[in-house]
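Right after this comes subunit A.
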Amino acid sequence: MALEYLEQEPWRFLISSATVIFLVLNIAAVLTLAERKVSAYIQLRYGPNRVGPRGLLQPAADVVKLFIKENVSPGRADRWVFLAAPIAMFLPAAAVWLVIPFGPGMVVADLNIGLVYFFAITSIGALGVIMAGYGSRSNFSLLGALRGAGQMISYEVPLILSLLGVAMLTGSLSMVDIVEYQAGGFWNWIIWPQLPMFLAFFVSGLAEVKRIPFDLPEGESEIVGGFMIEYSGMTWALIQASEFASMAVMSAVASTLFLGGWQPPLPFLDLGVFNWLWLGIKTTLLIFVFQWIRWTLPRLRMDQLMDLGWKILVPVTILWLFVTAGAMLVI
Partner candidate 1 sequence: MAVALPEGSLEERLERYLEGFRSRHGLEEARVEGNTVVLGVDPGSVPAVLSTARQSLGILHLSFITVVDRQGSFELTYELLDMRGARVRVKTVLQGEESVIDTVTGIYPTANWHEREAYDMFGVAFRGHPDLRRVYMWQDHFDHHPLLKSFEISTKRTFEGLR
Partner candidate 2 sequence: MQKFDEPNIITTSTDKLFNWARKNSLWPLQFGLACCAIEMMSTGMAHNDLERFGAGFFAGSPRQADVMIVSGTVSTKMAERMTRLYEQMPEPKWVIAMGACAISGGPFLDGYSVLMGADRVIPVDVYVPGCPPRPEALIFGIMTLQKKIEREQQVGYEKPRPALVDEEGNIREYLPEREYRQISEGKAHRPKGIKRLPRTYVFQRKGLPPGSMTDVGWIPPEARERLKARRGAGASGSGEREEGKEGA
């Protein structure tokens, strides 16, 4: 049968990863609309409602427009670095999806070092920011890049530390194993023993995807977009897409590691093949929290950001690591 043939490597890998990339691009587009609608409802407005039914075609119009817009690269820019930066930003956001299990057996690549892969790939994102800021040759973008580099590299530390507890509890680095560990109902989810770690992960995840209150590399009101100030047209769209995709990735990883992934909250709600819906619901909820924070809070300053990272998040996560280790020894 043809279908069996498709289940063989490498076809299975190619098709599933293509599906995932398609999914990521669409998620980014849908999220732009979601962002505008959520902000509108928070701010007592309607948001886009003229393009298509209830404004549903707004992302389509935006994407087509950006696609046919002139792509300016400044005369002084380092052209190749400038053009490669959006790709370097987008690929990591897409590549993390490869290790996230969408349902029982629905994972592109079940790496036994899934968590390490996640750390490694997300830290490449910082490289893209630096490339963009340096390649644009503008003071604003250079400042944005420096801020981005400092922020993303510092927040890697609490991000990694906050996930070590999960690895200790489950005894595995594979995402699939971690999800299996949380089977049986919402009381088995890792968020309960690891609540401080979850909060630390969420905060450092916010910083990692450069959302308010940690959007210093962009800093719309001070450095006007920061590293992306010189981008136009499709390159800018790619940067935006990578931001939204990494936001979605962060939410998906958080729900996989702490909220049981595709596991249903109660055993009798098992949907079988459609269990990926549970992952979708959890991810959407977390994304909504991201957006809720975005439209409510002001932005931190660089020194305060560093204080929060190094003086609060890192000690808290290390302390909770010891607590976890002690508890595991005793029990």
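Per the selection procedure, all candidates are chains of the complex that A comes from, given by their letters.
Here is the rule we use: a contact is a pair of C-beta atoms (placed from the backbone, for glycine too) under 8 Å apart; a residue touches a chain by one contact, two chains touch by 3 or more; residues count from 1.
Just so it is clear, the model here is predicted, and its values are computed rather than measured.
Comparing candidates 1 or 2 against subunit A, the one that touches it in this complex is 2. Per the touch definition, subunit A reaches candidate 2 in the complex via residues 36, 40, 43-51, 55, 57-58, 60-66, 68-72, 220-221, 224-225, 228-233, 236.
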